[in-house]
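Every protein chain but one is kept in place in this view of the complex.
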Amino acid sequence: MAAILAVLEQRNGEIKRVSHEVLAAARGLADGMGAEVHALLIGAPGMSADGLGGAGADKVLLAADDSLGLYQAHRYAYIAAQAGTDKAAVVLAGTAMGKDLGPRIAARMGAPYFNDVKTMEGSGEITITRPMYSGKAIATVKITASPCVLSVPPNAFAPVDAGKAGATEDVAVPAPVEPARATTVEIKEPEHAVLDVAEASIVVAGGRGVKEEGDFNVVEELAAALNGAVGASRAVVDNGWRSHSEQVGQTGKTVSPNLYIALGISGAIQHLAGMRTSKVIVAVNKDPDAPIFKVADYGIVGDVMEVAPRLTEEIKKISEG
Amino acid sequence: MKIAVCVKRVPDTEARIKVGGDGKSIEESGVKFVLNPFDEYAVEEAIKLKETAGGGEIVVVSLGTDANQETMRTALAMGADKGVLLKADVAAPDTLAVAKALAAELKEGGYDLILFGKLAVDDGCHAVGAMVAELMELPCVSSISKLEIADGKGKAEREIEGGVEVVVFSLPAAATTEKGLNEPRYPALKGIMMAKKKPLEKKDITLEASGVELTALAYPPERKEGRIVGEGPDAVPALIDALKNEAKVL
Partner (left out) sequence: MARTLITPSEFQAPLPQEALIDSGPPDEERIDMDVLFVGGGPAGLAGAIMLAKLIKEDNEKGDGVGEVSIGVLEKAGSLGEHSLSGAVVNPRPFRELFPELKDEDLPFGTPVTGESVYVLREKRAIRIPTPPSMKNHGNYVVSVCELVRWLGEKAEEAGVDVFAGFPAGSLRVEGEKVIGVKTVATGLDRDGNPGSNFMPASDILAKVTALAEGSRGMLAQAYMEWQRIKADNPQIFALGVKELWETKKPLDRVIHSMGWPLPNNAFGGSFLYPLESNVVSLGLVVGLDYRSTSLDVHELLQEMKLHKLFKPYLEGGEMIEWGAKTIPEGGYFSVPSRRCGHGVVMLGDSIGLVDVPSLKGVHYAMQSGIYAAQAIFGALKAGDYSAKVLHKYDRLLDDSYIIKDMHKTRNVRLAYNKGFYRGSMKAGLMTITGGRFPGKKIKMEPDAAVPKRVKPAKPFSPDGTLTISKVDAVYKSGNITRDDIPCHLIAKEGVETAVAEFYSHLCPAGVYEVEDGKLTINPPNCVDCKATDILGPRWTPREGGAGPAYKRM
């Protein structure tokens, strides 16, 4: 049975956490067809394959070259497509790199490609499920062509403890084509250190329940304690307390973090439209009949000004303790 | 400079999605169709480049049915010069088939730059742009937040986790656009009137299917009912416990 290729990602030689999720996805698929998982790691020399066997890789292919430390799209695609041609499927993560690399590998291999894959199974024919129409529908797709390229979103597959060998093998890196078509020259630090509300995996948003502008720090402090982003309801932005870039809702941003904490937000549909696909929703509101409690997974009925600081305190204890 | 912009006709993101009787597609009646919002950034960027250069030609290319003409006219009203409609039945979501068809058409065009929206809001596949570039052996930068073109060379920026990647490339090249690259203009009245007179070529083509089949379209599962864990700040420990051990988000 042909193996599954798991294309991993490194930054400065360190393997990204999401690669363990990719291995988990690949492992699931491989076990279903009695196949091996071969991981591919492309980067500068000195990359460590530690832990990759445990995370599910039977073999780890290392494609190392000084010129490959930063992501070079065309060259990475070439190497991955070479490694993928004799495989049953290629799996990678939907990171910034993966979203660019995945389609390229597929085009090079003449293989179908799907991103945002939530489930994958099958042998010979692989069947996947993925969202469509901004998450308003789930599609089931049967892939008869082989191999195919599948990209999984972060946080969709939990890393596994697979205890595989993870034996490393060096892969030849073709010399770069001259003149280079495109070159990644640097990674700049972002201009704004502020975590964007639409990108964060934890969002703490404040609404009218935060009485005064000066009190909004309870929202900021909780967000900081959780390493999350600050969000705001339309009412708060209309009052001028926060900028429109933090507004969550139909006329603001649509967010889908792992955890969304709504502080003093009543839950008008316009706001819900912007966050209802969050994985876990927590609501704190003085009004037990507030509509937000209908969509929240967990709720506390109480004054935001009392509950939020206590929440911040307890969270800090966990991260410090 | 000759620029191609690939555009797609998609349901408005505000549209209510209803699964049709065949269980595999959406009911289209009452659904408003628009120019893919990400493609608007691509069209706008092309127009800005043409304005800066003081000349050039912008061709919008779309794959679909006659209904796509209205969508393409929006791009023409914004400022594109002509349109090419590749008429084909697309069995969604076969991005490779679409990419092959577009690449075949674009190869003949002698384009300096080919722009795409990073993804289409109906299938969200985020694939066609990079695939076309790879098939045409063109450099391509995806999800660009900034673009500079000068003297046959380009520099683009794209946001990655915790930073901004800077890529330099030479023309001809391709790029896919991210939200915020620019602010797409609303077509002016004059633009709308002139769009009707701009040439829109139609070509019948057949797609090479890639061996994928959408077998079912369903609604996402309903959220499980939540619960109030308590009242006031004393309920916080119970909440933390639930978030840690039940929901596993902490």
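For the reader, a short list of remarks on this structure follows.
Note that the chains are named A and B in the order they appear, and that numbering of residues resets to 1 at the start of each chain.
As a convention for this text, a residue touches a chain if its C-beta (ideal position, glycine included) is under 8 Å from a C-beta of that chain, and two chains touch if they have at least 3 such contacts.
It should be emphasised that the depicted structure is a prediction, and the values quoted were computed from it without experimental measurement.
Contact with the chain that does not appear here is found for just one residue of A:146, A:217 or A:250, A:250. Touching the chain that is not shown, out of A:237, A:281 or A:296: A:237 (per the contact rule at the top). Here one chain is not drawn; of B:150, B:188 or B:218, the residue touching it is B:188. Along subunit A, the points of touch with the absent chain fall at residues 234, 237-238, 244, 247, 250-252, 268-270, 273, 289, 291, 294. Counting over the whole complex, subunit B has residues 14-16, 30, 32, 183, 185-186, 188-190, 192-193, 196 touching the chain that is not drawn.
The working rule: only the chains that are shown with their structure count from here on.
Centre-to-centre spacing of subunit A and subunit B amounts to 20 Å, using the average Cα coordinate of each chain. Taken together, the subunit B residues at the contact with subunit A in this complex read 11, 13, 17, 19, 26, 93-96, 99, 121-135, 137-143, 157-170, 173, 210-220, 223-224, 226-233, 235-237, 239-240, 242-244, 247, 249-250. Put simply, subunit A touches subunit B in their complex at residues 70-71, 73-74, 77, 95-97, 99-100, 102-104, 106-108, 110-116, 127, 131-145, 148, 179, 181-191, 202, 258-259, 276, 279-282, 288, 293-303, 306-307, 309-311, 314-315, 318.
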